[in-house]
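A quick write-up on the structure given underneath.
Left out: one protein chain. Kept in place: all the others.
Labels for the chains are A and B, by order of writing; each one numbers its residues from 1.
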Amino acid sequence: MAIIEVERLSKEFRKYTKQPGLWNAFKGLFHRKYQIVRAVREISLTIEEGELVGFLGPNGAGKTTTLKMLSGLIYPTAGAAHVMGFIPWERRNEFRRNFGLVMGQRNQLWWDLPASESLLLNKELYRVSDAGYERTVGDLVTLLGVKEQLGTMVRELSLGERMKFELIAALLHSPRVVYLDEPTIGLDVVSQKNIREFIRDYNRRHGNTFILTSHYMDDISALCQRVIIINHGRIRYDGRLRDIVDQFCQWKLVTLDCAKEVSREQIEPYAEIVSYNLPQIKLRVARAECPSLCHRLMDTLEIRDLTVEEPPIEEIIGTIFTEQSDDAFAASL
Amino acid sequence: MLRYLRLYRVFFRNCLIREMGFRWNFIIRFTTEIVWLATSLIWFHVIYSYVRDVGGWTRYQYLFLIGVSYAIQQTFESLLFVNCHRLSELIRTGELDFYLSRPINSQFLVSTRFVDLGGFANIFFGIGLAGFAWHKLSLPIHPGNLAMFVVLFLNGIIIYYVLMFSLMCLSFWIIRNESATGFFFQITELARQPAEIYNYGIKVFLTFFFPMVVCINFPANVMVRSLSLPQFFYGIAVGLLLLYLSTLIWRVGLRSYSSASS
Partner (left out) sequence: MHLLRPYKQVASVAMQEALIYRWNMFLQGLVGLIPLFITVMWWRAVYVARGNAPAMGGYERNEMTSYFLYIMLIHQFSSTFLIDFDIAWSIRNGHLNKYLIKPVEFPLYRWVYHIANRAINCLFVSLPIIMGILLLRNYIYFPDNWRHVIVLFAMLLPIALISYLISFCIGMIAFWMLEISSLFWIFYSLRAILSGALFPLSLLPRPLETAICLLPFRLTSYFPASLLLGKLNGWQILGNILSAVAWIMVLFLFARFLWRRGLRRYDAAGI
């Protein structure tokens, strides 16, 4: 059995609307309008133990709501889910003891006390043995390089250090399933890289399952083999990251570095010109034709160098994010 | 001057809209204050069912005092309290710079920016209560007394303001100032009691050194008991002096603020 199984999970919310202006504000005292928002619509997915999966989606897409249901924080309107064999929203202690959550925008640590106190508290709450605690925390602080900061008050730590301790606090009970919600938000580039590498190593060594949500593409591309794109409450894509390009993007960018003068007219029959700045010419070429076209260009023209690029993955994903409605999308598939 | 009044009108209207946006809050806030008032009235009723007067204050004289204290408190809370309360946060976050860069007297701006209308209707309740007590006392209306009352009423609000404002200005020097608001309410309790319940030493202290008695006792006395002319002028003098003091505190505080944030 897969470690996470989700079957047609749905969640609806009531959203109250406010109209502008003084008169409407007054009316609003007595009668409030609301609409039903279907945040999550029949999502189904399966995740195996040890996977590191990225959840992607614009704000309000339903990915956070899905994660909340899989954490047991809220109840679904319909559907079923099992994580490690438990139903998350029953919030069994055994489930919670094997589960960890890191929230980038919130901290779980006690602000005015040394970081070690928060860790000790988690140790007791999760019933980690003394020996296990020493070993695990010892490892983690060394790996993340915050050993010296154990006694520092959390309010005096830098953002990066705080995030590292948040990670340690969430991992010290060696959970089998961990959700990381925006773990690198607001951090400097170096800290982001450190945390990314740490997560990748940890996953490789311990084989636990991670679900990661992030708005930083670098996080996703560095860590996740598999991504699930959620928009308008539905799964738009579930598969390998690199396959997104193949599936959603039909063209490539070819850059020519010309040895001799080449005119527009010479190029035009072959492909669409994106930019023409001798000695550099950029062309937009359909995926399927690309290899043969490049071959021909190299044969016919005097070209010093030829580069083939794919459009950046953010762009592709961005177009998936900004699609307007279900029907239009269904039609395009 | 007109400019300040117009500015004030804008602040007022915006806050009115905002308050109404929180549907339940508006209605319940109104009810809350009435309940607080009712609590005082229940207490008043129980006490006065056992005695005829306390410290020389008969039942309706004391009721008048309650009404006046309520009206002054609510007026202060509606117009000025919220702003004083926000001051410590403005200082802490540096948002105060925003106010200082405007071509308007910064103390005015900081003190009047927001209006909290949840308690506004309650001012009239307080005045209504005082009016009811007044009626029961069947005293003749003296235009001179009424005028003095209005002046002393505003004077009381000013003293309240100076107290709260000074407490909040401590935020210029003390970082953790959250309990200042609680202290304010507990200190003003001293003002809301008839001065005659205190023993002599305390009464002198509260009249001359920490003039809480001036806020509410003076306007109440002018209407339902007696207040001499020298006392009246003393009261105004105290109000104006304290107002001036607040501008000094503000200036000192600002100096400390500018040197800290640069």
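Operating definition for what follows: a contact is a pair of C-beta atoms (placed from the backbone, for glycine too) under 8 Å apart; a residue touches a chain by one contact, two chains touch by 3 or more.
All values reported here derive from a predicted model rather than from experimental measurement.
Among the chains included here, which ones are touched by the excluded chain in the whole complex?
A, B
Decide which residue listed in A:Ala2, A:Leu120 or A:Ile185 touches the omitted chain of the complex.
Checking the options A:Ala2, A:Leu120 or A:Ile185, the one contacting the hidden chain is A:Leu120.
For chain B, which positions touch the chain that isn't shown here?
22-25, 28-29, 31-32, 35-36, 38-39, 42-43, 46-47, 50-55, 118, 176, 178-179, 182-183, 186-187, 189-190, 193, 196-199, 202
Across the whole complex, list the residues on chain A that are touched by the chain not included here.
13, 64, 67-68, 71-75, 91, 93-94, 96-97, 99-101, 103, 105-106, 108, 110, 112-113, 117-118, 120-127, 181
Just so we're on the same page, only the chains that are shown with their structure count from here on.
Using the average of all C-alpha atoms in each chain as its centre, how far is it in Å between chain A and chain B?
Centre separation, chain A to chain B: 53 Å.
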